[in-house]
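In this view, the complex is presented without one of its protein chains, the others remaining in place.
Note that the chains take the letters A, B and C in the order they are written out, and that residue 1 is the start of every chain.
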């Protein structure tokens, strides 16, 4: 499902984002007869219908908001949560590394507040499917609300149980574990994944990473990558361009791997991780092809 | 289109990836009667048919390869190229920040070797569309071959011209410029994008970033973010976990923005960029919700 | 001058650091008859005399503090300031890159609150000299107090004027400019430095860096390095080791260079900066010598 509306103006039922000049943000659905109450005044939602996207609108006391369609990143940032959620920076890499595109069937455990679930559901589209497991009912309830707000409920299956007994699925394209102890569920992941499928996880501490990598190696996973995504923002001032003063230093380590068929022979040695090779190769290309154009 | 096959075994016509224990990688389509020649011996492609994904296979001299379906990241890394291409780390963030999901219509200029084109085509799926502009015929020819190899040709429209006279499209969901001088085409971007749509670009030097940010501000773009994605790999050795010795330090700065309707009033002040706000908000949540679980 | 005392116990006149279990820090000189008032109670300074360094001491209400000699880093962190000061991470590299050791004569402009002045005075020792220029009297007054508190006044010469007319010195070992517009004083730096001496500066924005590098190249400086020091802290918890959540992302860009004799011929081409070469060479050594031992 395309999050952007086909119309150039706001229609009833559209999801809108109102952003103040100081970046105070509201995301809500346009329902007739309703109002948005803010510190900057009241907006009658009816008054938004027919207004072009990208316009400035004003409250009853004349304070302005900008009217936009929320991006996926906006939605994730503003999602209601009762757990730590994944960051956009990590989600972008996870989607690409796990091949989460239209039509894919992906498993997730745990659901948490549903931020990654939202991104997965968005990326697999109406022809794909997300099966998400969670042990805490309040988390699942919140995640379900977050998913329903975006109309993604038809492509998401919620399960309220742990995965000690395994996933119900047996040929998923990809599995992502957002748990403190993913290393305890490697057999379950193997059973649920297609051979050669995509596994990913996120963990905050190096100790957990060591345990997971060891478990993946014991479990005949190959092409294991461990990495961090560090996103550095700049102040967008043309004549005084500089990085921001402070930044998020750490969210988690991302771990990826692919299950091989055990007993089929020697596993690839992991001495040179694919990630490093990738960089070497790219670097060679870079040397061969010259620097990026920067005229 | 799902890059992963519905079958658990290799079928004629499948795209396969053969990876040696030292990470030498070949990506090719299984065509009957053909052979793959490598330094490690010959593989008859017919012999791969019916083999389970994730298996070890051997050449005529008994050297082994692992048989996998290539991931998007693998495909991008191995893409044939005659230009610098975008890295997976940057592509992941671009897709999420620009909202490139199923059904989206996105414009790109220039095509280059088609690496980003490939990722865009993969992400928009069969119901979406990528219109990509390029001035050099050899680049376009190579990009077209890269796209056709993956079967994405139905969702990609190639155009061989520059965009000085503008794009042909007028209501695209998103526009990405991979050009040395994107600041010269801001009016063209505005004309091609839906109001409030998504704009992105990548530039290697700080001088270009300053010029682009200035042009975006003059052109009534708001919510301008400038950032870098730094991807740091770790050696996946459980008892000696550590970052790799060397890394890619810089590919480019990513710049994002959204066009507002000019003259609709004061533009949001850009003093606090959304990116920073995002981090602050997330950080507050983090403080409120405690650290990520790391038991 | 050695900041650490020759005695194992506190002596009258010693500079002491009192640190609470929550890291609240006080740095002060032990003067007889005086008291330290804190939120955790009162400490009579006389009572500290004769107490071993590294001890726990208690206030009149039984709350504890740890008694240490302040490190240079502690002193810099706690320095009284009315300007932005340099960070320890940057000061460490500046000292090494500019060769600031015992007996050196170094020039600084501007003095600011005297944080870098303090570090320079500490590093050059009693046989060295720091000449520091400042245009604002309140800054100089504060810096002078900070220097006198540590007993470094004999090795620091304070000058209250700008450097448009040049420095008074003509054969300094090193010059550091902490000014917004160092590019306006390159001739003055040349005149004050020994040929082949060491120049350094710190600047927050990329635009300023571009201007300074251009001025250095016009001014026959060679071996120009531009770099950033990024210091990343980890939570020191053995079983849950991980980077801190947030970090200082940017303080400034450091720029170094060495003046050559103009007209003596072609200047070294700057295409491959020494910094990069250094890394390449070190990396080769690393390849040749194997990874650091990590058994």
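By our rule, a residue touches a chain if its C-beta (ideal position, glycine included) is under 8 Å from a C-beta of that chain, and two chains touch if they have at least 3 such contacts.
Predicted, not measured: the structure shown is a model, and the values here were computed from it.
S.K.: Of the residues listed, C:11, C:84 or C:153, which one is in contact with the missing chain?
M.R.: Final answer for the missing-chain contact: C:84.
S.K.: Out of C:36, C:49 or C:72, which touches the unshown chain?
M.R.: The one listed residue touching the chain not shown is C:72.
S.K.: Any idea which of A:9, A:58, A:181 or A:207 touches the chain not displayed?
M.R.: A:207
S.K.: Can you say which of C:92, C:151 or C:219 touches the chain missing from this structure?
M.R.: In the complete complex, the chain left out is touched by residue C:92.
S.K.: In the whole complex, what residues of chain B lie against the chain that is missing from view?
M.R.: 204-207, 232-233, 239-250
S.K.: Even though one chain is hidden, which residues of chain A still touch it in the full complex?
M.R.: Residues of chain A in contact with the hidden chain: 206-207, 210, 240, 242, 245-246, 283, 286, 291, 294.
Criterion: only the chains that are shown with their structure count from here on.
S.K.: Could you please state the distance in Å, as a whole number, between where the Cα atoms of chain A are centred and where those of chain B are centred?
M.R.: The mean C-alpha positions of chain A and chain B differ by 16 Å.
S.K.: Starting from the mean Cα coordinates of chain B and chain C, work out the distance between those two points in Å.
M.R.: Roughly 43 Å, centre to centre.
S.K.: If you average the Cα atoms of chain A and of chain C to get two centres, how far apart are those centres in Å?
M.R.: Chain A and chain C have C-alpha centres separated by 42 Å.
S.K.: Listing for chain C: what residues touch at least two other chains?
M.R.: 206-207, 240, 242, 245-246, in rising order.
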